[in-house]
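Working notes, beginning with the structure itself.
All protein chains but one are shown at their positions in the complex.
Letters A, B and C mark the chains as written, and numbering starts fresh at 1 in each.
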């Protein structure tokens, strides 16, 4: 199976995505993208003592969008909020062994989703 | 042997041209064409009692030019001067089973050569 | 491994008989038709002329009306640019439909830059052009009407004979892009009243790299590739002899077998259509329900994105196409190259879901068993994507609330 335009890592995360689903009463939820643009991601975070203890996602989108979402949740679990916020789209793409140039925006969406979920957490937990 | 762009008749007259040569003290000689234009024909006539009793030619030129020359000499032998003068380039081309459109001018050259040789005959035999 | 090829609209497998026809023109008859003073060139020229007659016969055209090109894209460019340039130096007007291929639409861009105006006539929700709209769009300075015979993405066949009649009545050239339809449905240039028709060999079991443009006798066209005196001055360059021979062979086969293919493919298409209609919810077929290419089934599924569908289909051994944003131009440089399908937009598919469009295009080699396999596999793939999708989740919640 050639995997089309994607690396084996992307295909693995696309076909066996990690952490698909929803966290009931999540501490932070981030939603980015728009189905009209071809992709949309919703990220749920569970935070305990300043650390991300669980992350789940649902994504509508192409192979790169789903793989980026999956990889992102793996990367942020166990990280502090600051560490998670510092994650860049390049890191997501690199962790997937690269994305086609036209698909870089999918990793950007993942980066934005963490930031949005963290912002939501901060809003819900002011001070 | 495919014969290139030419009919079998053209190739026959090209490869085995009839009446190549010169008539010593010809009664009429016609020269038309120009080597710079790719072809030149010299036609020699022997005339007896208003009839063409012999015709010979030398031609510098392409396959169609040589075949047209050869065919022409065959066509005019035995003809009266009037009959010979009436021969058209279409008749020469048809006798060759046709010529490629770009080569029609070769049959025109043959027609012009008879006319020139007949003119020469008239000039040499005034009245 | 991918085994089921349902993407004939992108290209078709070469017919083995076509390959056999081409074979001698690689190693044995390798001459250049322009060198026809010798046997090799003469044999090549003869082969090209024989192919020309076969392609002409497929269209009910004269052999002198066929110009060989490198493919449909080049033919469309030659038709549109060539006709516009021949019509005059300044301005002018062209009418096209809203669902033309990029090789027509993008060929208009340099013309626009030179002052040519373009009117785009709409299509209805089945993707059909209304000939009345074409009539209404024609102006006194219109030089060309270009409407395709059939659309590759949604399969709809256009009323080209009526459009051709209107164009002729108004004294305007009519071009039809028959890339998707030639060799599959009848195409008689006299009936259609076309002046210019685009054909592509690889779309009817012929080779890639070979196309043709029918140019009705007497139609003036400015050549777009200049050089030697090949193709009666319409298209310079040494002829792709094996490609042209292959196109001729493919045209001959298509002419003889088209009826049989049509019968089989309509049956298979119906089976596929009914099968997925019954097994997949939230599925919307696109294109005209009956005036469509045989064996062509296109649709979109709510809450599921096209590329993901295609990737999962491929993993399951099924190769298909999508008109979606994500799968087109994947080789582009940046996101800008990912444009949502203009065809789906033109037929009014809501843009937030049109990324889920799929085209299954069957060919003469496909079987009922393959159709059944696709019908059995598709629902599971759709379900899997829905389960990952936030929009489907929202829909389910709304439904649950509505139902409560």
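One rule holds for everything that comes next: a residue touches a chain if its C-beta (ideal position, glycine included) is under 8 Å from a C-beta of that chain, and two chains touch if they have at least 3 such contacts.
Everything numeric in this text was worked out from a predicted model, so none of it was measured.
Asks: So one chain is hidden, and I want to know which residue out of C:202, C:216 or C:292 touches that hidden chain in the complete assembly.
Replies: C:202
Asks: For subunit B, which residues touch the unseen chain?
Replies: 1, 4-5, 11, 14-15, 17, 20, 22, 31, 34-42, 58-63, 65-66, 100-105
Asks: Under the stated touch rule, tell me which residues of subunit A contact the chain that is not displayed.
Replies: For subunit A, the residues touching the absent chain are 1-5.
Asks: Kindly note down the residues of subunit C that lie in touch with the hidden chain.
Replies: Answer for subunit C: residues 1-2, 5, 7, 10-14, 16, 19, 22, 26-27, 30-32, 34-41, 69-74, 76-77, 101-103, 106-107, 109-110, 200, 202, 207-210, 222, 224-229, 232, 236-243, 307, 310-311, 313-314, 319-322, 327-333, 337 touch the chain left out.
Keep in mind that, in the parts below, only the chains that are shown with their structure count from here on.
Asks: Count the C-beta pairs in contact for A-C and for B-C, then report the pair with the higher count.
Replies: Taking the two pairs in turn, the one with more contacts turns out to be A-C.
Asks: Give me the residues of subunit A that touch two or more other chains.
Replies: Residues: none.
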